[in-house]
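Complex shown without one protein chain; remaining protein chains in place.
== subunit A ==
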């Protein structure tokens, strides 16, 4: 399955990583060209390049990374033919079913082959996977693909409706995975295919609760035990780096600074208006009156910009606005220039200040893929013993009415179970 050589050879499947959201499979065929919005690449040029290499395009329009295929990369790169199983589900199913090196597994249906690739990797050459697909076109496509990926020794794929015809093996596999619209119809067949000499396991993958309930009932009827159900998800985290959060004393300082500047500006405007002199004195008065009403908003906006700039720029002095300079020169005795640059020092973090990393869940995440229903099947001899014991049990129960076999346990018999109230007894 796939090349394990250090370098890429002709005929290899390579995963081309263009961006995080654009990952494509590529079969290396010298003579062909790979065209993308990140440039043009000749397949022949990629032969001999180590896996994992960054390669620049011939026309300088970008670069790509050439990766070794893994089932996980293949899953995100593959052309989706059906709803595919994602990493979290596949991984959880694999561990619950105890799929490992050498395992024998049944899968139905094959779908787009996502679980097939993952399982073929995990069981390795000493294991075997029997895969069944009832859709002919999908079956043909999958078979071709498994051949291309060198999986034909590990995976046998059969075109068949397993709900009607059952599986091709009997008393053979360690686990069965059913991803079918009506898994309950395949449960009895699965039971036949599972090994009888040891504990075996089954998983049914269904998106709807109604399917789960029918499956659970079919599993129970067929004698499966430890029936349980899980839902699992993987939530990507959005990580960002930001400067340390500001304290409120910094906010307070900034607000006071704003107010001070606004006041200085107002005084300056009054002074300007006065200096314009006699002829326009009346207009100037109107300006002054209007200024008090409208100016603050405008200045605030300016201050906002200014403080933003001050935060981002390293040199605090460049953060001084023209109005600061004007104020400073016109009123040198107030020392506003020095005090404001001192404040700016506080507000803008020194360049050496480390940033903090933040993590949060993305606003929209996948909320549900499917319900994973699991169950175990005991070895045949234990099932036989069990059914004998069970029938004996039923007889006894019928004879003795409430005669129940048991052990004893102090706690728990009370509280929620049988209880009798004083009142009822007395009456």
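We take it that a contact is a pair of C-beta atoms (placed from the backbone, for glycine too) under 8 Å apart; a residue touches a chain by one contact, two chains touch by 3 or more; residues count from 1.
Just so it is clear, contacts and distances are computed from a predicted model.
Trainee: Out of "ER membrane protein complex subunit 2", "Ubiquitin-related modifier 1 homolog", "Rad17-domain-containing protein" or "tRNA (adenine(58)-N(1))-methyltransferase non-catalytic subunit TRM6", flag the one the UniProt entry gives for the chain missing from this complex.
Mentor: Options "ER membrane protein complex subunit 2", "Ubiquitin-related modifier 1 homolog", "Rad17-domain-containing protein" or "tRNA (adenine(58)-N(1))-methyltransferase non-catalytic subunit TRM6" considered; the missing chain's recorded name is "tRNA (adenine(58)-N(1))-methyltransferase non-catalytic subunit TRM6".
Trainee: Just name the one of A:61, A:256 or A:274 that touches the chain not displayed here.
Mentor: A:61
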